[in-house]
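Removed from the display is one protein chain of the complex; every other protein chain stays in position.
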Amino acid sequence: MGAAIVLALVVAPEDADQGLSQRIFYIHVPIALTAYFCFGLGAWKALLLLWRRDSRYDLESYVAIHQGTIFGALTLVTGSIWAKASWGVWWTWDSNQLVLFLVLFLFYCAYFMLRFSLEDGPRRARSSAVYALFGIVLVPISFLAIRLAEDFIHPTVFTREGPQMTGTMFAAFCVSWAAVTFLAYVLYRVELAGKRLDADLRELREALAP
Amino acid sequence: MVTGPNGSGKTTLLRLLAGLAAPTRGSLDVGVDRSRLGFLAHEPLVYRELTALENLDLFGRLYRIAERRERTGMLLERFGLWDVRNERVSAYSRGMSQRLALCRALLHEPDVLVLDEPYAALDEQGAALLDRELDELRGLRTIVVSTHEPRRIERLATARLQLA
Partner (left out) sequence: MRYLADVATLTRKDLRVELRARDTLPAMLLFVLSTLVVFHFALPTGTADDAAYGLLWVAIVFTALLGLARAWVPEQEHGVLDGLLLAPCDRSAIWLGKTLATLVFLLAAQVVALPAFVLFFAPLDATALAGVLLANVGICAVGSLMAAMAAAGRARELLLPLLLLPLVIPLVVGGVGAAISPEGERYLLFLGLYDGVFAVLSWASFEYVVTE
């Protein structure tokens, strides 16, 4: 299964024969989309936690957001590479996508600081859930803000060329997207299982201790 | 009456009863809402920067007590705080602020009183006043008291719970 993922990730970019800049695009965009999806999943689990008061959702929400943050960091890295390949700079404020991810990345890093600073328990679960919901609402609001900022505060200097996708390129893109999503899903399940095991072990240890 | 050594979970149990903590597993139904429950904790649960009168006025409003002023005055007098009613709680001794906490707990004439080690922070005068109060309220209300000095209220207890 692992081999299939790697193969898919490598084959897809090689299908794109447009040069490094376009190749990164095939990885960068799926990673970004996956990150959004993970944040959304985290927020959904958070909502379920608050609504159904089942603490099971806390771990699921946490792992989803953890994945989202990892993919978010990857988005920033691949985006930076893309920027270098396309415009010769490692960072640009002109890519709305990139700036949005920077803001979100900061926000979700603070999520982990929040979890770190609270003691394990229902309060931590609930506060994290509320914060996760704030995060997902922040996505559209931040996007709007960045658009508005672009209009008057930081006017665009570079023109952005989104790649025009023909049929085969689109197919390659979809393969890549599917592969990344699948990778994310696998990582999510693995981490969730691992964390659940940790939690069960801890409970057992506490129960057995006199 | 709830007894048990330190760390046995007396405070947790009482906080659960008061609705300040939620059980991590299962559910708990106390059957009475917050407006008819009074709670005394280790901390006085009053604002340091406000006077006794202002504190009780605040809680009186939040609990929507009728004849707030009369009731406040009566309680302050009963617990010997009338003379210092206009001084800030920051100037009170520990015993005095705990007496004020008692006033706060009794302010709205609750049906259920939950007292967490009430004698621990009370001074001599306060302890005597509490004794008198418990004597009077004994038949009229449900009172849950946790303590590690059971002898004091032994005679009043109708039920006992020992936590290990």
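Note that the chains are named A and B in the order they appear, and that numbering of residues resets to 1 at the start of each chain.
Simple rule for what comes next: a residue touches a chain if its C-beta (ideal position, glycine included) is under 8 Å from a C-beta of that chain, and two chains touch if they have at least 3 such contacts.
As the structure is a computational prediction, the values presented were derived from the model and not from experiment.
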Of A:148, A:171 or A:197, the residue in touch with the unshown chain: A:148
Contact with the hidden chain (one of A:33, A:118 or A:192): A:118
Option from B:63, B:82 or B:119 whose C-beta touches the chain left out: B:63
Residues of chain A (touch criterion as defined above) contacting the omitted chain: 50, 103-104, 106-107, 109-110, 113-114, 117-119, 121-123, 126-127, 129-131, 133-134, 137-138, 141-142, 144-146, 148-149, 151-153
Chain not shown, touching residues in chain B: 15, 18-22, 33-35, 37, 39, 41-50, 54, 58-59, 61-64, 88-89, 97, 104
